[in-house]
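Only a single protein chain was left out; the remaining protein chains are all shown in position.
Now for chain A:
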Amino acid sequence: MDMTLLLLLTLFVVAVFLGVELITKVPPTLHTPLMSGSNAISGISLVGALLSAGSGAGIMVNVLGFIAVVLATINVVGGYMVTNRMLAMFKRK
């Protein structure tokens, strides 16, 4: 096993534990915004999508990349906006 893979696996496992620690502290009242907010974060796959959509590896790769860009951008834009909308409701008094 090469070192890079080991480092990536380490990163993965540590991030899962960090996630567990963080999320258990989120109060139930914010569970819906937590879900839509994490939808937005999982839109990070946009980063991978951009590379596929812009690559010179052929039209099929570009088209699949384009689809991925559309879906991930919906998650990013929709996720952050709807989370913001909900959280604003919790904030006001």
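The rule is short, and it goes like this: contacts are C-beta pairs under 8 Å (C-beta built on N, C-alpha and C of every residue); 3 or more make two chains touch, one makes a residue touch a chain; residues count from 1.
To be clear about the criterion, contacts and distances are computed from a predicted model.
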Choices "NAD(P) transhydrogenase subunit beta", "Peptide ABC transporter substrate-binding protein", "Sulfur carrier protein ThiS" or "ATP synthase subunit a" - which one is the UniProt name of the chain not shown: "NAD(P) transhydrogenase subunit beta"
Residue ranges of chain A at the interface with the undisplayed chain: 4-5, 8, 11-12, 15-20, 22-58, 60-93
